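To start, the structure under review is shown below, and the notes come after it.
All protein chains but one are shown in place.
Showing subunit A:
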């Protein structure tokens, strides 16, 4: 080798060439005051990286906005926003301070959707269309078409046309009429009748990113802030020109300082999270045991003898040896079945977020401990006593592929994942597992959001949980909570709902249930047939209801489609959340039920449709769409429309919200099955409300079946 220092100049040149391809967007897409891809107050045609979640908060001139954003697909993004306008009624005479003008700060929730029609090309600008505040009372409503083009690697120009509030400054024409904004309306309806109607006005701006960290922006805004700077005099709008400087200390944070409307200073902070990244470097856990290869049969025929199977103790001894290996990995053996050529091991995985990793470690333990004549390994994951799938491997493949290049991909075609079917041989359970008791004591946080009086309320307390596993599938569990501090009890002291108060009494439950029996249930899980799962739950099902719940789910191991049905009888519990139920006029009971269809589109998207009867006796359907990343992040939205009229439902018109589930393993870089789940509703009302039973079947089986296993198959050998 003559020049070992640069052996591959050709390859380097290729990389340099790739980096210099013109037309590709060179600057990073930044966020605006609405938490959307854009300039300062105006949008741009850029999109964030696919899948990126953003949390933004911005403030200027008494106007604050907090926005959660999600780049749903490479072109489609959505935002949910909570905005507050201070000094809302300051200029109004006392007599007019009623209804929506009763509040000195006006709070409003809004949803946006944006779609990038064209991505940027060599000569072609990126083009996007957006709907801002398209459901709801519409104080922020505006629509736009916008184009963005990079002139150099660092410099991008944006120009667009806005309607609604984005067409209020320097309008150049109009398309028909646009209904005026009425703050007192109920909101919640999709305001399609006003999209791209009324006056329209141009806006434009420029963004320069001299370095990876800094950005300078200037824009001409087409928003005159007519409501805020008009009679209400929240701030003074002197000029349509805005200027800003932004700094990005790391790729996950954007900070900005701005001069706005010729009269105000503004601040904005954005957090960007890519669910695909692990917060720490990789997943740190203990090394698994290596595969112990069997001696060659010719050299050691004695080791291959199948005679061991006649030993009366064989099952117990082998189970014990494997459990020793698996305990460190948080895997418990539920039962073992043996023949001289095959073994079926039923396992409960309590630690690994990737079931494939638990399967891999179980296979290693089997190769470690089982006699040489056992060639076929059948591993059956068990959740709450219910077997979920059968994973069949050949021991010779494990021995052959342990150190093979890309061993996980090489092994997968040799593995069969099928329905559980009948056991291989009589199963011998581990007698130590049942009955079993476990408990935990931990803090809890309960929030009540978006009350116009006080947008963020919370209770903090302690929760004591206990679980008694009577037999496989039969579970007694409960939790008791003790509130330590909080202010949720100040909320909604009297609900104004015209429907039965099935959810709107939260404040009373919080006020009177300082020490509460949160749940106390007996649950029986079973698998009546292949691909069929059932659940029956009795007792105090949740904070507000007790009763009975029964569910049946059809979910074949490798199917995209699953179907379910659930029927519940629910009785409203006493506000003190002890053992009693409400009596007299307040007494309430109802039979609810749903049929559900679940579909996995692949590519991370799933949908769920529930049709049935809800807690207030209303009949309707819920559609949920979510994107689930292989590492467990789940981001979704749901909407429920029932036969309750928008008027009876009250503010918000129908039930809707977003759901976010964060697997703690990606944050901490250690394996755990724990996740943090949040459901965010703009409003919690009584229409379209469902019973919150724990342990619904679809979620329970999610990770333990064909598609869930395959998504993280790379972890098999980890």
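Just so we're on the same page, a residue touches a chain if its C-beta (ideal position, glycine included) is under 8 Å from a C-beta of that chain, and two chains touch if they have at least 3 such contacts; residues count from 1.
FYI, contacts and distances are computed from a predicted model.
Note on the omitted subunit: UniProt lists it as "Group 4 capsule polysaccharide lipoprotein GfcB/YjbF", one of the names in "Acetyltransferase", "Group 4 capsule polysaccharide lipoprotein GfcB/YjbF", "histidine kinase" or "Heme exporter protein C". Residue A:399 is the one among A:193, A:236, A:307 or A:399 that touches the chain missing from this view. The chain not shown here touches subunit A at positions 1, 4-5, 7-8, 11-12, 15, 250, 252-253, 274-293, 328, 330, 350-351, 354, 399-400, 402-409, 437-445, 465, 467, 629-631, 662, 664, 666-670, 672-674, 676, 711-715, 717-718.
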